[in-house]
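What follows is a structure written as structure tokens; I'll ask about it next.
Here is chain A:
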Amino acid sequence: MQREGQVRIPSGCAISAMISLKGAATTGEAITKSMVPMRDRSNGLGGGFAGYGIYPDFQDFYAFHVFFDDVAAQKECEKYLKEGYEIVKSEPIPIRKIPEITDVPIIWRYFVAPLQSVLSRLQLDEKEFVARTVIKINSQFQGSYVFSSGKNMGAFKAVGFPEDVGRFYRLEEYAGYAWTAHGRYPTNTPGWWGGAHPFGILDYTVVHNGEISSYDANRRFIEMFGYKCSLQTDTEVIAYIADYLLRRQKLTLEETAAVIAAPFWSVVDSLPQKESEQLSYLRKVFPSLLLTGPFSIVLGFDGGLMALNDRLKLRSMVVAEKDDMRYVASEEAAIRIMAPNAEKVYAPAGGEPVIFKVQKGAL
Partner candidate 1 sequence: MRVIEAKNKSFDVLNDEIYQSGDELKIVECLGQRFIASGSRGKRIVISGVPGNALGAYLAGSEIIVEGNAQDAVGDTMNDGLIVIHGNVGDAVGYAMRGGIILVQGNAGYRVGIHMKEYKEKKPAIVIGGRVGSFLGEYQAGGLIVALGLHKDDKETLGAFPCAGMHGGKLFVRGGLGTVSFPEQTTVKIANPEDLAEIRPLIAKFCETFGYDFAKIIDEPFTLVTPNVANPYKQMYVAN
Partner candidate 2 sequence: MSVQYLSSEFDVVRNLERCVSCNLCVRECANGVHRIDERSRKLVVDESKCVDCQRCVAMCPTRALKIVKNENSFKENANWSADLISEIVKQSNTGAVLLSSMGAPKPTPVYWDRILINASQVTNPSIDPLREPMETRVFLGKKPEQIRRASDGSLDVSMEPQLVLETPVMFSAMSYGSISYNAHESLARAAQELGVFYNTGEGGLHEDFYRYGANTIVQVASGRFGVHEDYLNAGAAIEIKMGQGAKPGVGGHLPGAKIVGDVSRTRMIPEGVDAISPAPHHDVYSIEDLRQLVYSLKEATRRTKPIIVKVAAVHNIAAIASGVARSGADIIAIDGFRGGTGAAPTRIRDNVGIPVELALAAVDERLRAEGIRNNVSLVVGGSIRNAADVVKAIALGADACYIATAALIALGCRLCRSCQTGRCNWGIATQRPELVQRLDPNVGARRLVNLLSAWRHEIKELMGGMGINSIETLRGNRLMLRGIGMTEKELDILGIKHAGE
């Protein structure tokens, strides 16, 4: 049977997210619990989480979370890492052995910093170098898979139901200002942990519900710029698109949303001239980064979250707030678990980005 990446596996899903605008830390317990009422949206074949602000002691270092098939793969990968990085800490990610999670690979964590000498030789900025490292390992190193690579954040994922995955990774022992979660409903057995969500590159992570119809158009475009879609999942290509538009093209979050969930031409044509020109420009320049088909996503980034529905709103997604907390989930029930008294529950319109950023200076 082919592994995820050798074959494209469509899947449906549940997503959930929370953030404190004041930057207050919450443990991973709440987000884990939020997935319970949405159990029917997953089928036990993938669950995962991303936490932001969880590594304050190592906040200047990139945290690489890596799956290894075996020790040989790990040795080979570490040898490669040492060529470009100072590794300040290397350890297994703590887990809790539970019967629901089986076939556990080697799960390791490295806190690293790129070597300045290497950066100046390659004439690359730090983030680009890290991104290239991750893409290279994931596409060329058999048996190694980097599933998290940002600073002061981390993704945790496995084959299983999300609430079990949360317990497995002992998320109650981490505290962060923002969390995202994902429960997966793939159409067949990937049998591999890399295929679970979130998918991330640098500090960008994506959890996603739906199957986009634009996948191969998006993939073939983004791969022109050095990305390699080794998983063939929507989430992976969406994460790369976010990285390309936000980091490399320096678009704003709103502009990024206007590319990937572009308003219809009929809307663009009817707007005031300046606005119409701006939106029209984005669509002309990045036509191949439009996503069509159903999706609801939560994009996590350093200091915030962005929730976005496809422009026809073919997937469910609600947002809500309580004091400084903001919540996003596929279903309101998930939010009520995290915040029973949440207010202003509403379903954003298709293509309307909902952006939450931690207040300036709070972090």
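Basis for inclusion: all candidates are chains of the complex that A comes from, given by their letters.
We adopt the following convention: a residue touches a chain if its C-beta (ideal position, glycine included) is under 8 Å from a C-beta of that chain, and two chains touch if they have at least 3 such contacts; residues count from 1.
Predicted, not measured: the structure shown is a model, and the values here were computed from it.
Enquirer: Touching chain A in this complex, which is it: 1 or 2?
Expert: Only one option touches chain A, namely 2.
Enquirer: Flag every residue of chain A that touches candidate 2 in the complex, lowest number first.
Expert: For this pair, the touching residues of chain A are 8, 10-12, 187, 210-218, 220-221, 223-225, 249-251, 255, 262, 264-266, 274, 277-278, 280-288, 290-294, 312, 314.
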